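Just one protein chain is left out here, and the rest sit where they should.
So, subunit A:
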Amino acid sequence: MPRIANLLFAGVACLAVAMFFVAFNQMAMQDTAYTHHANLDDPAADDSRHVADQKTSHADESESSGDLEVSAVKFPVTIRKPSGPPRIELAGMDPQGRSATVACSTCHANRKPNIENVSAATLDEFHRGMTFKHGTITCYACHNPDGSDSLRMADGTSLEYQDVMTLCSQCHGPQATAFAHGAHGGMNGHWDLTRGPQTKNNCIDCHDPHAPNYPKMIVGFKPKDRFNAPADSDHDHQGADVHDSH
C-alpha cells in the first residue's frame, strides 16, 4: 500500500512540475510575441532588418530604403546570339590530319543563285540531305543571294546572322511581341533585374530555322507516387464520374 501511495505521490509531483514548465514556457512565448508586435509597429525597424538580411547574401546591393526610384540601376537582359554566319565542315582532312571549316561564300561566291528554289530536293549538289519544313518560302527569302555570309530582310536589306531574330520577327510578329514580354522563349537568371541579370534564348536556340517545329522529346523523369498508377485503376483520388465507369 505505501508503495502505491509513493508512486501516486511521484506521479502528482511530476504533473505539478510539468504544469509549471508549460506555464513558464507560455509566458516566455507571450514575451517574444510582444517583441514581435513591437517590430511590426515600427516599419522602419522591420525594413532595416530586411535589408540586413539581404546584405548577407547580396553584398553588392545598392538599393536600400525600399525607394524604387533610387534602385533604378538595372542589370541587363542578354539575348543569346549566334556567334556568326554558319561554317561548313569539310569532309576530308588536310595532310596534317586536321579537319577544317569554310564560310558559305567559299562556294557561293562563284555560283549563280537560283532565286526560285524552294526545297533541298531540287538542288544540283550539296545541302541535298537537308530537311526543309518551313512553309513554302524559298531559300532566298531569308538567305542573301548577293552575300552568302549574311541574311536578307524582305525589303532587300542585308542582315548579319547574329541578328537573325529580326528576320524571324518579320513573319512571326505575335511570337516576337510575346518574346519581348517574357511570354515566349526560355530564360535564365533573375526575375528581379535590380538584383541580377537575365539571359534569354534566341529563336534558333529552340527552333531549327529550316524545320522550325519544336522537336518531339522523350519523357525521362517520373516521381513514384500514388498518382502514378494508371488513371483508370486508381481509386484513390479520382472523382465520382470516373468511379461510375467501373
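By definition in this document, a residue touches a chain if its C-beta (ideal position, glycine included) is under 8 Å from a C-beta of that chain, and two chains touch if they have at least 3 such contacts; residues count from 1.
Just so it is clear, contacts and distances are computed from a predicted model.
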**Asked** For the chain omitted from this view, which of "Type-4 uracil-DNA glycosylase", "Tetrathionate reductase subunit B", "ABC transporter permease" or "AtpZ/AtpI family protein" is its UniProt protein name?
**Response** "Tetrathionate reductase subunit B"
**Complete:** Considering the complete complex, of A:Asn114, A:Gln162 or A:Asn201, the missing chain is touched by A:Asn201
**Prompt:** For subunit A, which residues reach the chain that was dropped from this view?
**Reply:** 25, 28-29, 32-33, 35-36, 47, 49-50, 53-54, 56-58, 66, 68, 174, 178, 181-192, 194-196, 198, 201, 206, 214, 216-225, 227-231, 237-239, 241-242
